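Dropping a structure here in structure tokens format, bear with me for questions.
A protein chain is absent from this complex, but the other protein chains hold their places.
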Amino acid sequence: MTTERYDRGWEKLMEVDGTGGAKVIESLKDISPDLGKFVIEFAFGDIYIREGLDLKQRQLITISSLTTLGGCEPQLTVHINAALNVGLSPKEIVEAILHCTPYAGFPRVLNATFVAKEVFQERGLTIATQQ
Amino acid sequence: MTTERYDRGWEKLMEVDGTGGAKVIESLKDISPDLGKFVIEFAFGDIYIREGLDLKQRQLITISSLTTLGGCEPQLTVHINAALNVGLSPKEIVEAILHCTPYAGFPRVLNATFVAKEVFQERGLTIATQQ
Amino acid sequence: MTTERYDRGWEKLMEVDGTGGAKVIESLKDISPDLGKFVIEFAFGDIYIREGLDLKQRQLITISSLTTLGGCEPQLTVHINAALNVGLSPKEIVEAILHCTPYAGFPRVLNATFVAKEVFQERGLTIATQQ
Amino acid sequence: MTTERYDRGWEKLMEVDGTGGAKVIESLKDISPDLGKFVIEFAFGDIYIREGLDLKQRQLITISSLTTLGGCEPQLTVHINAALNVGLSPKEIVEAILHCTPYAGFPRVLNATFVAKEVFQERGLTIATQQ
Amino acid sequence: MTTERYDRGWEKLMEVDGTGGAKVIESLKDISPDLGKFVIEFAFGDIYIREGLDLKQRQLITISSLTTLGGCEPQLTVHINAALNVGLSPKEIVEAILHCTPYAGFPRVLNATFVAKEVFQERGLTIATQQ
Partner (left out) sequence: MTTERYDRGWEKLMEVDGTGGAKVIESLKDISPDLGKFVIEFAFGDIYIREGLDLKQRQLITISSLTTLGGCEPQLTVHINAALNVGLSPKEIVEAILHCTPYAGFPRVLNATFVAKEVFQERGLTIATQQ
């Protein structure tokens, strides 16, 4: 049985993360299913669902937070895909990561940029090299 | 003597951070003036000056990065002021900080929110309590 | 109007954090009331409420996480009080912080220890110096 | 020649980490043998040996600290095995990691949970999916 | 009763940190005296005592680590004093902090620089403003 909050969270997860998010939830089923439930209910059903910022803005903030944290390559993969899903361009994503340099330093930014590179390659996307 | 890069950085710093940024540079003069120069030349003259994201988007990213880093209360004070300067509303700023919760956790988000509260109070701003 | 989840979260918050937690929620009312709501609903109504670990174990884990994060002195104040509230002794709390040294390093452990010192002093508690 | 402190540390390392810990020490022999010595003497001979908290409590604290730090997957592998060695159940370990979510955020907790999943699989352990 | 390791650690602590270090140990006496003992025995009696790097090199490394960690202002105060004690010039200390910018970002470097400013002011030291 699911709650209304779970259902709206799942719908939002599908809209934002798509299959990447669903795979994470699936992979949690036999180890920590409630962690998956909380990702859906809290991160998506409580937070992403909110008004006040649109999904493009939310993805810029998420990518900045994950870039800054470091060691979040799997989550960056999901959320760079999500950023594309909600309409950010590859160029905007790369620019958002680059913008973190003065705050989080080059290593964090390099690591996140290489995740973006992989995601774009998997989706057959290119980025104009002249920025 | 300043360079073109310094001059455009200073202009951008003034536009974004205003007097808050200028005070930081001033306070570095007798201890690490080149650090101030690099804030101007690199953070503003190289990064903030770029196209691809507008200043509102850049401030959302900066606030997310500083919230996530933690221990950056003085920089958050400057950049929450900057966010207001470039046209973000108090509500959008608070929402951007709140959006970091699933990634950076409650303590980082609480600390950043209380910085926002102080900044808004100093500027006589209120935020609608019904969100 | 509150939900069942909010109500059980509030009850758990009162049991664990007591007035320290309530003050945090109160201080959020005019800046980010929903952040306070999520502390109650998610941190307490979803997580603290769970079975599988008792409240003493949960406080040891919380204190370790906050010590390791760093820059969470206000949250450590609340949760060291909470640790006492749920029955951990001052000595166990100090020992839990000390145990983080090999993983989080001395600076994080020193900062957390001095928060404990303040909390114990405010509550008139002493810790046997012979260890 | 070893000291009393080294010997008691080694004995405690064997009790807690078992072969996983011994492999780490072994792998340090030709690069930084004294680092291995300090793991034994300080982390185990000085800290783990102490009274005031039992080994189950210490492993909960260690897992929380490593989860929160991030980027410590190899150390989490050793210490989740250690947690099992000292008598924590798979369910308690998963719950301890989950409890870090409000403080350290979902990405850190997801990464640690997937380490637990691998460790349990290697040891042929299952966790009841209904929590 | 103290051990040989404690004694050599104390001597090294006195040589490096001087009264600043002694005050930290003193302030731990009634809350976590063994934490103070481990600072002396491990950080100084085991690590600082070692050959292979001289004390100036060790202080550069310590300052870089504390700057990068963030939230370690009290420890930076002690170790910037220590850096002066072992013969690093104010200019070298400021330069070492500045060198961390590409890795740790501006906020961490700004915070550490302002600690250095306070330490130098307390000791009546100036730094040539032309770098």
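Chains: A, B, C, D and E, in written order; residue numbering restarts at 1 for each.
The rule is simple: a residue touches a chain if its C-beta (ideal position, glycine included) is under 8 Å from a C-beta of that chain, and two chains touch if they have at least 3 such contacts.
As the structure is a prediction and not an experimental result, all values here were calculated from the model.
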Fill in: Which displayed chains the unshown chain touches
A, B, C, D, E
Practice prompt. With the full complex in mind, choose from C:9, C:36, C:71 or C:102 the residue touching the hidden chain.
Written response: C:102
Worksheet item: Among the options E:16, E:66, E:83 or E:119, which residue touches the chain absent from this view?
Response: E:66
Discussion item. What does the interface between chain A and the hidden chain look like in terms of residue numbers?
Written reply: 70-71, 94, 97-98, 101, 105-111, 113-114, 116-117, 120, 126-127, 129-131
Fill in: Absent chain, residues of chain B that touch it
34, 38, 41-42, 46-47, 50
Response to the item:
Residue positions on chain C contacting the omitted chain are 101-107
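One rule holds in what follows: only the chains that are shown with their structure count from here on.
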Discussion item. Taking contact as defined at the start, I'd like the list of chains shared as neighbours by chain B and chain C.
Written reply: A, D, E
Response to the item:
Computed over C-alpha atoms, the centroid farthest from that of chain E is that of chain A
Item to complete: Name the most central chain, where centre means the mean of Cα atoms.
Response: C
Fill in: Interchain centroid distance [CA atoms averaged], chain A/chain C, Å
30
Fill in: Computed distance of Cα centres, chain B from chain A, in Å
23
Response to the item:
The positions of chain D in contact with two or more other chains are 42, 47, 50, 98, 101-107, 131
